[in-house]
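Excluded from the complex is one protein chain; the other protein chains are retained at their positions.
So that you can tell them apart, the chains are marked A, B and C in the order they are listed, and the count of residues begins at 1 in each.
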């Protein structure tokens, strides 16, 4: 048991910090009220930032060097992620770097790796992930989008939803049903789809925080060359599992929460109600303690990974805890701000210029995205604790 | 909408109060830390109290006059229950008066009514309810106790558990399976069983608050005459439902909670931590508000009953809410008493002479007895809101 | 057609059952154990009278037609934040004058009746200055206005000609007397007002405001408060709309040397706080009622969604996790309704418990309804997180209601005071 950096980790941490201090301009930093927040990639500043990271080989710190990554061991990745989160550095093309690229490395052919990975590293190709459908949310395996063989291609028809960043993506990792007669998990395949291909249309969705972060994507006879099949035919469900597992393990959430709470403590100072000081003190103390727990749970995930173990229920626990904590922090912030809490972005009277109000809305999504809290609890109970399915 | 007594109700309330003031000695009052608490009937004082109630015809205020009850309309029953609870008057033979007697009135023959009801009113026969079994708790319909026809009798074999007061009962309303081949709800019958009959043995169970309130009851070839079958053969499940419905609708709980909270507020005054006054104030205020809600939910049940409606989900809501609130009150009391909270009954240092500690243990049972909170929530969702069974 | 004449096509259910759709059938009495008191209505009655049921059902039908989701959305974008058309239709029903005495042009109905109507307003998320007009206009004048003032203003409020609001809170965001700093200085035949009011609902569309101002400073903050009827078009008044989570219309209202004639004082100079408190407690219960209606509808939509949405080959409402959430929702909604009813009744009857009941009701409704809308979002999953779907409208408005007239912490503190803990 050890909670301090090794000399190597400390040196690397100092290096990352120095780099961030030198290179990360204040106007590039991300707002932190959203723990859903990943860089949008639309902002040219985000692109410049990607180039800066590239100079150090830090676009994809987790990737092996042979694929152009930094080849960092898990512990240094953790340090990197922690420092990036602390500095609120944007993480553009996060899906491609964190989830899709690794899935291609695990399941893709040599040609596919050659074709797709370098574009991710350079920032030339932006990616979306086409998994969920209107009828297939928690129950992803019920997806209905069809891919039918036709000569050298598959022809894809159907609809995806909740696809973050689809409106600006060049490629999508898409799940489609290739054998409708097989058991539900065994007739799904995974493809790389060109978002500029004929038949692809993207419909923006505005979320309840007035942000456009999701889209609906429609496929009308979209042709995907067979070489774009990732992994084996009808085994796409297992490819998808690889990327989903990544979604639930991150220190970034915990650090964001820590930072957010720090800001809330400061920004709401003027709005605290004098008469209820012990209440406010204890409510903030509770959030601080819970944030500390969230950090510890993230450390645990990293600690397992560093031992070469794959956290499953542990990642679910961490995600579940952090997402529900995010909502509690938002509620606390709202409560401390009193009537001012309800004021929206850019209102001159609003604390944190409306970020509390925005956060309060955005956090609604935290317990839904990447698997609802209900799904997480069931994963923990069934996969982690071995309780039987209902 | 009206929350005040009608002149008739006010007059009756005054009458009950005056009676209680005159007749209820302090040493007969029940401790109120237990909302599970019903009179034990073992205490000779409880028996004397029953006789006193009998002088006014108030042993069974809800029963029709033809059966020896007071024939009170629902609204006056409510007033009666409210005042009895406020005075912490014991309710000996509560199961017989509140649940079993009414079930016999609804489902029993004229002879059965003649035979059984008067003994309840006079206090000569004490009753237990033999429903739950070791393997059949929440899933009552899976019960395994068998009753087999043999000449003029049924012969009963099996085991019951959680039978309150079985050790001092003369009779038991017992559920037993009479047709093992029928669907589970349709092969159960309901009998009156003589607890003094050969083959009945009672094993006391001590609960985690060190009280003997439950028993295990074993039946070894116990003969029950056929005339003791209540209702139709194999329709006993529906007889049972009648009595279960009664269990969930009571103002008594809410009033007990109100009283208990009042005592907690007073008794913990010396133990309150000076530094956290706003916390303590708000915690007590919360419990007071919640208790007020519990009272309102009970009023609602009474209000429906007064209109001739049967509360089902409304009774479950009331039971669920009051039982979970009881646990919160116990926790609050514990929290206010600090280190002193852990001291058990009769310790000279203990607040309320250990009743806080006792209450903290007893309240564990509140969300289990009479249907667990999980069962209540499922009843509310399925029977009340029409959600489909899982 | 006026609601009193309306033959509603809804089944009249004079009860207080707990259900997602309240017009479900009546369960017959068992009949053996004593049923309802024969021939008499008990006073322990949490249900509505026939007339109240009629009002409620008519209002529900009316608002479903006149204030559908699209109207609520349109008003979010509308500069005024309300529709004059709907305003007039409500006036035709006599709603603006519901609690105005008949001799002042109103219907002369009771406060409880109004609260029942407000529950339906919450259900339909009715936007606009209806409640501000009732609180800052009708209730303020009924509680404290002179006969002259009543005669002058109430008929025009009842007819829908005038829009009012109550201008009470300031940048201090407090609800107690110490929060009132806007200065009213006696000068000549009247007063001159200087200061800022903040979070004032719909002030920008009002004809008049009831302004809570300070006419005297001193140790006792309650002494020295005066209520003024202020013409919203007076020189020196400026309005700035705030952007809020509920997309309602709350304003900053600045007063710079605003002249108000002496005749416009409600009650007596320096003695306004008592009147304000009576207005505030009525307004607080109205806010609770709006929250109850809002939460009830959020709950109903969520239960329906749980029945309709299929995942893993079955309605999600068949999963225990969802079922138990809905059970908690109905418990919260029912609890909120009855604690609110009790407060409304106590205020209407002016009982000893009235203040306590109001504080308990607002503390509880503020938080119970927040739990309800949070569950509503979670049950809906992704679809509920979209702007396009209806449920988020309830989530956002709940917060405004939670904060208005003091949140849970504020009222809990007052409950603790009353408990003398």
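Here is the rule we go by: a contact is a pair of C-beta atoms (placed from the backbone, for glycine too) under 8 Å apart; a residue touches a chain by one contact, two chains touch by 3 or more.
This structure is a prediction, so every number in the text was calculated from the model and none was measured.
Trainee: Out of B:62, B:105 or B:161, which touches the unshown chain?
Mentor: Looking across B:62, B:105 or B:161, the contact with the absent chain belongs to B:161.
Trainee: For the chain left out of this view, which of B:80, B:126, B:219 or B:340 touches it?
Mentor: B:340
Trainee: Would you mind spotting which of A:44, A:151, A:183 or A:388 touches the chain that isn't drawn?
Mentor: The missing chain is touched by A:388.
Trainee: Looking at C:249, C:324, C:371 or C:396, which residue reaches the missing chain?
Mentor: Here the residue in touch with the unshown chain is C:324.
Trainee: Counting contacts across the full complex, list the positions on chain A that touch the omitted chain.
Mentor: Counting over the whole complex, chain A touches the hidden chain at residues 1-6, 8-9, 62-64, 71-78, 102, 105-106, 265, 278, 280-282, 284-286, 288-290, 292-293, 296-297, 299-300, 302-310, 312-314, 317, 320-321, 374, 376-378, 380-382, 384-390.
Trainee: If the hidden chain were put back, which residues of chain C would touch it?
Mentor: Touching the missing chain: residues 319-321, 324.
Trainee: Counting contacts across the full complex, list the positions on chain B that touch the omitted chain.
Mentor: Chain B touches the chain not shown through residues 132, 135-139, 142, 161-162, 205-208, 210, 214, 271, 273, 275-276, 279, 327, 331, 334-335, 338-347, 349, 354, 357, 360-361, 364-365, 367-369, 372-374, 377-378, 390.
Keep in mind that, in the parts below, only the chains that are shown with their structure count from here on.
Trainee: What's the farthest chain from chain B if centres are computed as the mean of the Cα atoms?
Mentor: Computed centres place A farthest from chain B.
Trainee: Name the chain with the Cα centroid closest to the overall protein Cα centroid.
Mentor: Chain nearest the overall C-alpha centroid, as shown: C.
Trainee: Which whole number of Å gives the spacing of the CA centres of chain B and chain C?
Mentor: About 40 Å, centre to centre.
Trainee: From the C-alpha centre of chain A to that of chain B, how far is it in Å?
Mentor: Each chain's C-alpha centroid was found; their separation is 52 Å.
Trainee: Considering chain B alone, which of its residues make contact with at least two other chains?
Mentor: 278, 282, 390
Trainee: Using the touch rule from the top of the page, what residues of chain C touch 2 or more other chains?
Mentor: 319-320, 322, 409, 413
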